[in-house]
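Just one protein chain is left out here, and the rest sit where they should.
Let's look at chain A:
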Amino acid sequence: MFVSRGDVPKLEVQWSPVHKNKFITWGPDIRMYEVINTATSEGSKSSDIPKGLVLSSNTSANLLATSTNHRYVKCIDIYPKPESEIMLAIGHANGKVTFCTFGLATVNNTLAGLELGPNSRFSRQCNAISWNPVNYNLLACGLDRHRSDQCVQVWDVEKSPLINAELSPGKPFFDYGTGETAHSLAWFNSSPHVLAVSCNGKTIRCIDIRDASKSTNVTQTRAVYGINIAVYNNNHIVSYCDNSIVLWDSRHLEKPVVTLTQSKSVSKVQWCPTRHNLLGSLQKDTMAISLHDMQQSMDEAEPSALERTVHPGQGNIHLASFSWHPTHENRLLAISQTGVLNDYFVFERMTLNWSTKSSIAWTYGQHNLKYISDKDLVYSSFEDISTTIKMRAFSQYGIKDFAENAKLVDDPIIKNVWNWLDLNRKVTRAGIVPTTPNVPFPGIKTVLGLDSGSPMPKSELKHVQWVDIQGTVKTYRSSARDNALFLCDWGFDRTNALHISALLRKLENENSHTRAASIAIFNLRMRDAIETLNKGANQQPNLSMIAMALSGYSPDKYSMWRELCSRTREKLTDPYLRAAFAFLTSETESHDAVLNEVGIPLEDRIAFASIFLSDVKLTEYINTITDKLLDQGNLTAIFLTGSSPDVVPLLQRYLDSTGDIQTVSILVLKTIPSEIVHENAVMMSWINSYREMLNQWRMWHIRAKFDIALKAVKPPPQNVFLTCNYCGKNICPAADEKEKDNEKETKVLRIKDQSENGSNNFKFTSCPNCQSPLPRCALCLAHLGTASAKVPLRKTSGKQLTSNSSYVLTGQSVNSFSYWFSWCPTCNHGGHSNHISDWFKNHLECPVADCVCRCYSLDSTSRYCSV
């Protein structure tokens, strides 16, 4: 129902209450639209341009009909009968009510052309009009004042005869309020005979149309415009006036529930029909619709509103009106003062959360939750490291050996680290490279003596001849450098031709011809290099060109060969070839071009540096590259730091940038001695974080194995003891450390005496100190200290058991775990662990008579199994 205030032509919009996709706008003329969904599906052509008004990114409206016959329209309401075509009841400035069906041939043709309303002597403005939502034939009109006519008229459109406006009009079904003005009115859905009317600028009344004298529900107020009753709860009524929106409870109409003051004068209010307690309001000359979420608690006297504003459309045009969709959740249509329509969906705040099991859940609409988890394909695109960690943990990453760990990771850097640690261990175990107890996995820096800060021991300079051509190269040797070479996997004897050939053959088999060639060159064997390249020319033809170029090598610094090669070197793509040529054409002793060739793995570069760089330059190079890798958080720097204390900042940096707590914890575990780890708070915090993560995933067995590896040196001291009830002393003789040895001896002997058959099993059924009997298992009634018997297992036939039937003894053997007793700390009853767990598979309560303790159910986590 819409009203026009004053003479300003107002624009209004309303959804049809029965057609989900039709609405009308009304201003200078009345238009009916149909909404179509223009959402493009995948593969649609761009030529499908929607025709008609665009309402939003996926809806647009087609104009179905326009009606311009009506003049001086003041208010409109749409016929709410389901399954009928759109029909409008229109209130005019002269008080008449006409009906419009847009010329459609409908069942209600009888009404087209009908004109209802007061006698033309009493013509005055019709302020409000409303169809009854339940009895569709009733139509209420609110009129301005006339001293001798009623302001509220309810017509029954089925009973009024077809009449001509000129002749005497029919009588309304019900009328009320002589000499009064009705500003707005609204029907109650749940009591369809009751009408709420605001009169005379100062009252709101609820009138029962069956008996007008029964209108006891009255209140005095100035808020008389725009009465709107909430569809879901008819107790909620709202009205407005000037800057105030007033909420009423129809059960206590005498006083407003709450008054909301707005900054500007209000022009429309409407309850959202699809959500409880949500009120939309529009103020004059604003671009936003305010939403008031009414919160009320039972104890509270006055509810408060959570306010929000939404900007349909671009938010830069003033809005004239809006209308909520009757059934679609939170959908509204807004019309601006220029007539631009906008179909807007009010998003409620979406709450979301992320579980430790990698499920993301969020709310969708009012009633639904949506979630995705790491089992869904889309999750892998997020590259969440926690899923990688989980998968690796399942494959026992870290618990296994180095080489196995390397196979479990995809990241090449981490793979290399594990492979290098494997090599390191082989080399140190063979005694080739010395280690200290604190640094079991020495890195290059340790081996070269650089980590202590002091300069390296002096190396001797040797000029080495090329094996097969003229020329010498400066190389350096020392035992420290040799160790470093071993760590780089260059531990072959470089003077031995056979070793080198073997290595080259191996590399050729792996198709790393360029690497083989460069290694040959760094070992000063030109002929071998050329041979290797030629062999590789089968796969890569250009290698034979390179070989040809190499064969022209001349050691002369100013030769043309050198000049040309150093220039064309840039064009080579293979890093090994580039390095080889850089070596051959290097001007200075610093060989920077080779060292900066990041395409070559670090080991090879370090090995090269160890052979060809002087002490000073070597120190400088190692320090620079360590700092650079450390800064990047690149784990490859482990080659350099080894497991010395320098590794801690490297691991921290790596952890900060990737979040891979797993690799960090495992590296710490495997490479650093336990004593140092336990003392260092940073490392313990990493390890504990990782363990906590495994706990959250319920990977308890894997965490236990990790713990075993962690505490491999020292088992924790026993901190739970069993003491005898009678004498109060520890019943386990061997565990008590404070006892003197001879006392222990006697106890052990005594126990041995007690055991039958002289067997070595410790079978003691009484306390060794006071000889009083030990408690019994609640199920088998044997004493603590005896092994549990094999548990009988029923055949699962489902039939009644006969006496000599179906008990089958299991094949459980007697092992140390069968001695294990367990107790419920709440009721203090217990017994053999396997007996107890079997009991609780089928029962809830403690097996001891008269004890109702629900032993097994007390701990909720016991419901879960380890993953």
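One rule holds for everything that comes next: contacts are C-beta pairs under 8 Å (C-beta built on N, C-alpha and C of every residue); 3 or more make two chains touch, one makes a residue touch a chain; residues count from 1.
Here is the rule we go by: contacts and distances are computed from a predicted model.
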item	value
Options "Nucleoporin SEH1", "Translation initiation factor eIF3 subunit g", "NEDD8-activating enzyme E1 catalytic subunit" or "ATP-dependent DNA helicase II subunit 2": UniProt name of the undisplayed chain	"Nucleoporin SEH1"
Among A:P28, A:G201, A:P645 or A:G659, the residue in touch with the chain that has been omitted	A:G659
Residue of A:N688, A:T723 or A:S772 touching the missing chain in the full complex	A:N688
Option touching the unshown chain, where A:S551, A:T624 or A:Q696 are the choices	A:Q696
Selected residue (touches chain absent from view) among A:I317, A:I372, A:A782 or A:V848	A:I372
Residue among A:D156, A:D384 or A:D422 that touches the chain left out of view	A:D384
Selected residue (touches chain absent from view) among A:Y136, A:W362, A:W823 or A:W839	A:W362
Footprint left on chain A by the chain that the document does not show	20, 37, 39, 56-59, 275-277, 295-300, 328-331, 343, 345, 347-373, 375-378, 381-386, 389, 632-633, 652, 655-659, 661, 664-665, 681-682, 684-686, 688-690, 692-693, 696-698, 844, 854, 857-858, 860-861, 864
